[in-house]
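Take this structure, written in structure tokens, and hold onto it; I'll ask about it next.
The complex is shown incomplete by one protein chain, all other protein chains being positioned as in the whole.
A and B label the chains in the order they appear, each numbered from 1.
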Amino acid sequence: MKYFFFVFFFFCIYILYEGLQKDPNLVPSNLISKEIPEFSIESLEGKNFTNVDLENKEVVILNFFASWCPPCKIEHPQLLKLSNNIPIFGIAKKNKKKDLLPWLEELGSPYEVIGMDHNGLQSINWGVYGLPETFIIQDGLVRYRHVGPIMKSDLEIFKNLTKKK
Amino acid sequence: MISEIGFVFLILTLIISSFSFAQLIYSHVNSRSFVFSHLKITNLIFFFTLSSFICLTYSFLISDFSLNVVAQNSNSQLPRIYKFTGVWGNHEGSILLWLLVMTFFGFLFSKNSSATEEFKNNVLKIQNSLCFLVVSFIIFTSNPFEKSFPYPIEGGDLNPLLQDPGLAIHPPFLYLGYVGFSIIYSISVAALSDGVKKYFIKILKPWVFISWIFLTCGIGLGSWWAYYELGWGGFWFWDPVENASLLPWLTASALLHTIVVADKKKIFINWTIILSILTFILSLLGTFLVRSGVLVSVHAFANDPTRGVYILLLLASISFFGIFKYINKNVQFGRTNISLISREGMISLNNIFMLSLTFTILVGTIYPLFASVLFNSKISVGAPFFNSILMPVMFPFIAGMIIGPFTKWGKDDLIFLLNRIKFLILCFFIISLLVWYLNYKTPILSIIFIVLGCWIIFSSLFEVFQFINKKLRVPKKIFAQIIAHIGIGLLIIGATGSSILKQEKIQFQEVGQSLKIKNFDVEFLGVKKIEGPNYISQMGVFSIKKQGEQIKVLRPEKRFYNAGKQVTTEAAIHSSIFGDLYIAIGDVHEDKTKWTTRIWFNPFTIWIWIGVFFLAAGGSLSFLNSLSRK
Partner (left out) sequence: MIIFIFFMNIILSEAVAIEPNEILKNKELEAQAREIGKELRCLVCQNEDIQNSNADIAKDLRKIVRIKLEEGQSKEEIMDFIHSKYGDFVLFSPPLRFDTVGLWLLPISFFILLTFYFFRKR
């Protein structure tokens, strides 16, 4: 009984210690290994942008961003670099065309298509909780989600994950 | 210069308290312990810590930005009072306050106690060792006297939320409570190695009461602050940090009840010791949860993993020592059978529910952590879970609270008991019908809780009535219990009113527009720009009318703090015994003539604070009582 108690005690301390190493603010995506959600929104050019556009490709990147989001500017050069090898689709959250166009003009566009998420509901559909967020989609399944700006140090992960079979 | 002196005082505290610590360890290895006076050490470390604290305070008052903490948490524009309270508005300073309170309790114990010299020495040996652990934590991981280089000309800002009288005085109260439990721990552990002499309960008692009173006030002040500062009238959020303060409060409340029985009947003595040790362990656990950043909480401190590891080490070693001492005690406690319908049975019931509640809240608070480590799953446990657990526990708990004071010691009979309180039961029926009749339109849950609150108050008053009926004076001890129980009753009514019965009006209000809420007419007169010492404020002016007559002008504010570029809301409240009219002002509407205004009527909220006051008053009476009986 005595020993059992001490084992339990040290077990609790161990858990608390392990807990210290974890970041409580990190929220995993619930869409990993699932089929991408269905959607149909207007693109920047006024056309239709749907889930079929993403499913047709072997590997694609889907990036949620906005011109009003400062960290999105930080990750922009990395996206441009990635766009040489992999098609990147963007969804601009709560962004007006007149703000977005000059922003893209200035920085260059890595995106094949940009969907306009005017009311922010498409972001909820994808479980996005902050900008920017980036998904890697393979054969219509969500493979990976990255929260926050893609830094130079993250490029390696992206390159490995998006290698074509 | 002053700051260097402060640091030297801290080092001295470390060195001197290490003697006590060394002896504590040594006496376990070697039964022949060297003799020196821990009383002297206690006095010395108290004065050294006090001096160190004064040095830090001085650095804050003169805005000495060569110190890191001052540079980050204070600036020259800050009003003097907040420069002063800024000392504990940050991690390093507040831990120093922790230490100060800890040494202060040791100091008080050395001065004012009926204990024998030997016992005193044993208690202070442990208390000084605790101080040693804390001071080493301060020096090695969170030194408030750390220099910043190169040092800035102007400081950052004290978090504007902390620039408020309610929050400024709330930490000292909380720490006096939290840390007060350290002396209870020390006394109990010392008693264990002392063979648990009978007198130890009498020594322990006043310290339990005084710490409990401070913690009660601390928690009360905290929720009062949340109520008027956060801008939507909530007062309790089941946030991990709030739970952390509630846990030791609950076990200490259980201890309050147990110690009375232990003192009177000489039973539950082992239980008293367990609760004493547990209460301090939970205080430390709370500190760990708040300071290490393992949980997501509103009240985040800037955190640093090495600190977390160190506090965990502290927590582990102090709890291990206490538990080890308890398990290896060389005394056997006799025990008697307890029947449910008796005073002992009712106190047991109280303990069972209080402890189960504590355990439930503890599990709810740290389960996300356990789940993420063990199952790698990320879950949240919040208000809906805690409320759903609280509900079923409340009813038997309140029932026990009502019947308890009318039961006899030893063995009682249910029929006789009911016969004794038959008049009270009749009153209960009348009250229930009355409350239901007056409020039949409101949700059933609110009626149930308000009725329960009234029952508690009436049963307490009935106790007084019984004494008067027998032409007896109400004994002080019982009077204290009655007041505290009335406090709980008021608390329940207040909490029910301000959560379930709350009415709201949220809208864009035009200047000159009048709105009706409850029986008030709230007219919006406009917005003024006010310049404070270190902020600019948008002050809404509202005229409150009742039946066409102006009774008050309310001025809620939205403040923009210059230094940190931060915004706070300051609600304006008109309180009465029936409820609070609570107004907060938001942003201007796009067309510039309308403002977002949020108006609430929170029924009975004032009774929460009055209830807390009653609790503290009851505790104080018991405290005075426990002192004078020595």
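To be clear about the criterion, contacts are C-beta pairs under 8 Å (C-beta built on N, C-alpha and C of every residue); 3 or more make two chains touch, one makes a residue touch a chain.
Fair warning: this is a prediction, and the values are worked out from it, not measured in the lab.
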Full-complex contact with the absent chain, from B:283, B:351, B:481 or B:498: B:351
Hidden-chain contact residue, picked from the options B:15, B:327, B:340 or B:468: B:340
Contact with the hidden chain (one of B:327, B:391 or B:567): B:567
Which of B:165, B:195 or B:384 contacts the chain that the document leaves out: B:384
Contact set of subunit A toward the excluded chain (per top definition): 27-31, 37, 119-121, 123-127, 129-130
Positions on subunit B where the hidden chain makes contact: 159-161, 229-232, 234, 237, 239-240, 296-300, 302, 335-338, 340, 345, 348, 351-352, 355-356, 359-360, 363-364, 367, 370-371, 374-375, 377-385, 388-389, 506-508, 564, 566-569, 584, 586, 596, 598
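The definition used in the following text is that only the chains that are shown with their structure count from here on.
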Whole-Å gap between the CA centroids of subunit A and subunit B: 42
Touching residues on subunit B, where the partner in the complex is subunit A: 288, 292-296, 305, 308-309, 312, 315-316, 319-320, 323, 327, 366, 368-370, 372-374, 378
For the subunit A and subunit B complex, residues of the former touching the latter: 2, 5-6, 9, 13, 15-22, 24-28
